[in-house]
Each structure stands twice: as C-alpha cells, then as structure tokens.
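Have a look at the structure below before the remarks.
Only one protein chain is missing; all other protein chains are in place.
Should a chain be cited, it is by its letter among A and B, assigned in written order, with residues numbered from 1 in that chain.
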Amino acid sequence: MSNLLPFVVLGIALGSVFALSGLGIVVLYRTTGVLNFAGGATGALGALVAWTLLEALGLNEWVAYLGGILTAAFLTLLYGVTVGRGLAHRDPLTKAMGTIGLLLALLGLMSLVWNPTVVRTMPLPTTAITMRIGPVVVNGTQIVALVLALVVCAATAVFLKRSKLGTAMRAMADDRTSTAILGVPVRSVEATTWFVSGLLAGVSGLLLSNLVNLNAVDLTFLVIPALAVALVAMLRSVWVCFAAGLAIGLIQSLLTPVLALSPYRSMTPFVVAVVAVLWMAWRRPNVERIA
Amino acid sequence: MMATGMVSHGRDLSPLPPAATSKRKRPWWLSGTPVVTAVVVAAVFVVWPMLASGYWVQASTSAAAFAMAALGVSVLVGRVGLISLGQVALVATGAWIALRLGYGTGLPFPVIVFLAGVGTGVVGLVIGLPSLWLSGLTFAVLTLMGAAAITLVLTVISFPNGGGGLTGFASTGDSAPMLERPMYADSDADYFRLALVIAVLMFALVLIHLNSRAGRAWEAIRQSPAAAIGTGIDVVRYKLWAILLASFIAGVAGAVMAGAGGIRVTLFPVQDSIIIVAAVLMAGAFSLWGAIVAAVLMKFLGAAFTLLDVSSSLLLILFGAGIIQVLLQSPQGIVGQLQGVVARRRRRDRTADTGQAEGEQDA
Partner (left out) sequence: MLSVRGLTVRYGAVVSLNDVSFEFPTATTCGLIGPNGAGKTTFLNTVSGFSKPAAGAITAFGEELGPMSGYQRARWGLRRTFQTEQTIHKLTVYDNVAMVHEHSRSRRANRRAAVRDALDFVGLGGMGDTAVGELDAGNRRMVEIARAVVGEPQLILMDEPAAGLPDNETARLSEIIRAIPERTGALTVLVDHDMDLVTSCCSITAVLDFGSLLAIGATAEVLADTRVAKAYLGEEIDEEEEQTS
C-alpha cells in the first residue's frame, strides 16, 4: 500500500491543476456561455512566454512567471472583447467553435515561434523544496497546486454568491439582455470574467509545465481533462470541479503502476466524462432536450 | 445547464437556401449540376494522373480520402448541426481495421474497405451515442476526447504490419505498413483512379440519403428540432443514422489511405480532426462541393507548403483565423457564397421570365 503513496501525491497535485483549469472553464461558461476549448493553448503560450523571459532574456523568475500568466490573461481578454463579443448572441456551439479557431491559431503560432523539436524545461523553484509527510516526499509545487486549487475554489464559490460582481456574473449566465437592461455593466463584467479565466489558464499552464512537460501540443490538449472536470460539474458547480479534478487526477495517477492499463491512463478524463454524460442523460430533467 | 432551448443550433452554421428548383419535374440526376460534375470527374479520372508527377498523384489520393472524410463532417455539420471533432481519428481507425484485415486475412480489397467502414461506424456510434440526449456542445467535447483517446491507443499499439495477435504489430514487421492493392490498381496512378471511384461512390451514397426520408428528417432536425418532433421524427435515431453514415465514410477513407501506404500515427494527429472541421466550415458545410474544396484546401495547400518549404504552422494559423472569420461573417462559407451569387442571378432571370414582383423573397 505504501508504495502507492507517491502516486497518490502525484495524483492529488495533478488533479488540483485539473480542478483549477476546469474551474476557469466553468466560470467563463456560467457568465458568457462560451465553452473555452483554447484554455490549454493559452496556458501553453503563457508557459512558453515565461520560459523565453527566463531562459532567453534572463529575467528574474517571478517576473517571468508573472509575464507568462499575464500573457495568457490578456490574450484571453483580447479574444473575449473581439471575437467573443462578435459571437455573443449566437448559440453556445457557435461560440465554442470560435475558441476552437483560437486553439488552432495558437497551436500554429507556438510551433512557429518555438521550435517543437527542442525539449524545454522550466523547473519552478518550488519544485526544489521538498518535505516529508509521513512516509511520502512531497515537493513545493505539488503543495502549491493543491493549496491554490482549494483557495481559488473557495474564493470563487463565495465570490459568486456574495459579491455584487459575482451576482452580476450569475445573472448574465441566465439572461444577458435582461441583465443589461437592469443596468449591470455587462461588458465590463464580461471582460473581467474573460481576464480571470485567462489568469486561471495561465497558472494552470505554468503548473502543468512542471507536472507534465513544457510542450505546446501536450499542454494544449490538457484542456481535455479540464473539459471533463467541467462536464462532471455540469458546467455549474464550483465544488464539484474541485472534487472531480482530484478524482480524475488520482485515478489517472494510480493507474501508473497497473501495467496493463498504464499506457492508456491519460484516457481517464474521457472515460470519466462518458460516465458523467451517460448519468446526466439518464437523469434527464423536466424539459425534453431538443438541441 | 448546457446548451438548451428549442432553437436549432445548426441554423447558425448553414446558409440561407438558394432558390429551390423543382424536385419532381425532372429526375435530379438529369439536371444541370450533376452532368457538369460527372464530366469534371471523368476528366480528372482520365487526365490528371497523366499530367501530374508522382508526388502530386500521391497528394491527390490523400485528397480523395480526405474529401470523403470531409464529406462525413459536412453531413454532420451542414445537415444535422452536429460538430464532430474526431473525424480524422476515425479515418485512422478505418486504416487500422483495413490493415489488420489485410495482413491477417485474405479478404479481397472491396470487402476490406467495406468492413473497415462498418467497424469504424460502430466506433463512431459508441463515441457519439452518450451525448445524443444532451446538447450538440457535449457531442463536440466528447468527439474531441474520443479523438485523443483513439490517437493514444494507436500510439501505444501501432498500426498492424504483419505481426500476430490482437494488435497485429510486430517490431520485425513492415516499417511502412500498407494494405495490399487490388491487381487492377497497383500503380500509384491507377490507385488514385480507384480512390476517385470510391470517393464518387461515397458521394453518391450521401446524395441518395439526402433525397430520402433520412435527408428530409435531417433537414427538419437542422432547422427546427421542435417541428421535427412534431412531425413524429425520432430525433435521436436520425442523428445516430447521420453519425453512423459519417463514421462509415471515414472508415472507408481510412482503408483507402491504408492502400496508399506509409501509414503511421503521426499521419493522423488530433489537430487534423479539428482542421477538417475548420476547412469544411470555411468551404461551406451545406453544399457537398464544400467537402471537396475543404479536402483540397487541406491536402493540396499542405503539400504545396511542404514543397515550398513553408512552415505548416502557417496553415494552422490560417485555418484558425478562417473558422473565426466564417463564424463572424459568412456562415455559408466560400461555396455557399458562390452559390448565393448564382442563385440570385438565376432568380433574376426567372422573375424576368415570369414577370413576378421583385418583392417575392425566399425566407
């Protein structure tokens, strides 16, 4: 049993980041109706920018990380106020397809600027800090991931329910036009949401570049676990994001020592998503879904 | 929760109807466009392999396969309003099945192609089924995840190359697995012609569907799911049928690629499944010609870029920007816009003939 503990630690850390990025997707969807497929790609860009600032320009680490995270945030904001606004009155599928376009463009941009054949690493300083918790060794990055996930989830839950901005965001998810008529500054609420979603993507990208690797394509498609988390949370619940993220991360990690399944373990989010969707379809609500 | 409401999603991605021509007075296969198409296809069949170099013939075979894959996407997107982000992964699945049958059995080429289609149809159905009672958005997400899963599995087990066992892979087997071509289509040029014939068959298959009860049901579902239900249409069943058809065609395309040779996983990256949707949207999801334009866009442009030593990353940026442009400004895509121009001119001629008031508009 104790030889599984390292995998538990890895799983919790990975799962925490899944929860974070899933949360970014849920918050954005709840406010704007946009399912952001490009969350992973923006995070990847942020990580690569940070790498460049650090390695190529020799800047201070924290400046580099901040630069990366802000790149992701501002890029997402830029998309939100241009394309996002242009598609604001369309159906959710169309809005999501816009982010698919962003995903492709970013993939192209990243492989153009950062040669894909070069292997890059960017170890976070927290990874060097290790400590023993019982029989297990944990590093700083893993702890940061978990703590961040907890704190952000808690903060988001409280914020959405209690604050004025949060209530505005929830109202917009219901009915953008009515909310606007009521005098809520819909545009700035939207812009803020896009920005925050980008921040979360940037942070996730940075953490994943350490927990997985710093590779544009891999990081881009790590949006898939985030989407799985968001689906399980029914694109709605903050705390289910946290739980689902941890669950997926744990299951995936615990499959590592299982020889027969190990090579396929990154399919875990897909399997979990399918189960979640089947369950939701079975418990179909009041109105017959026609879309 | 997720995308809901009684309004069709598909409407956003499909064009306004061109002036409808009577469907009953003359058999459809005798009217204008099919005759022109037949002539063009016949010309390409005979002439193209004679003109083109080996490199371009191979690119053309690839394009024919991708035209079929794009056709499948076009049926789903343009006719039913479902966006599959996993079509190329299904093509890879078809190639896998074809290779496994090719190396493991002595079945003739056409049978293998058919079985590859059927097997892939089942895989597509399994991936698409769970989300059918929920929204089109869920379908898109699950197909993307399915594409990644399929690609992962193929990366692990590799394509069959003459080995035994379930996976048919042996490290000592063929390094560039290929499905054995039928005797009458052994050369690259002849194989291209065979690929073209198969593509034409797939287009014919879709056309038959579009003119049948399924096609009418799909149009109802696309325009107004509420009206479709009111018509007595089992929406889930007809969506399943569309998914089955699109996946079957993808499988056939995969088998064709298997015969072209040099099959490896890197030939079917996850992003290609996304790009093919972009290409179809840009070219026009409603018209069948859109699928052809899309495939040509993808494969010929790609081949051209490689020849000119221009980075294929630019292609990604092009398609990414392309989707966004189409969504924002011209939902009917390039072909739809062209058809719109032709239709307006035709309508102008008709009103001139019949002397009808200019105010008569189609919806």
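What we mean here is this: a contact is a pair of C-beta atoms (placed from the backbone, for glycine too) under 8 Å apart; a residue touches a chain by one contact, two chains touch by 3 or more.
Just so it is clear, the structure is predicted and the values come from calculations on it, not from any experiment.
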item: Contacting the left-out chain in the complete assembly, out of B:Val122, B:Ala189 or B:Ile229; value: B:Ile229
item: Chain B residues that touch the omitted chain in the full complex; value: 6, 17, 19-20, 22-25, 213, 216-217, 219-220, 223-224, 226-235, 360, 362-363
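By definition in this document, only the chains that are shown with their structure count from here on.
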item: Gap in Å, rounded to a whole number, between the CA centres of chain B and chain A; value: 31
item: Complex interface listing, chain B residues touching chain A; value: 1-9, 12-13, 81, 83, 85, 130-138, 140-142, 144-146, 148-149, 152-153, 156, 225-226, 229, 235, 270-271, 274-275, 277-278, 281, 311, 313-324, 327-328
item: Chain A residues touching chain B - in the complex, by the definition given at the top; value: 35, 37, 83, 86-87, 90-94, 96-98, 100-109, 111-112, 217, 221, 224, 227-228, 231, 234-236, 263-264, 266-267, 269-270, 273-274, 277-278, 280-281, 284-285, 287-291
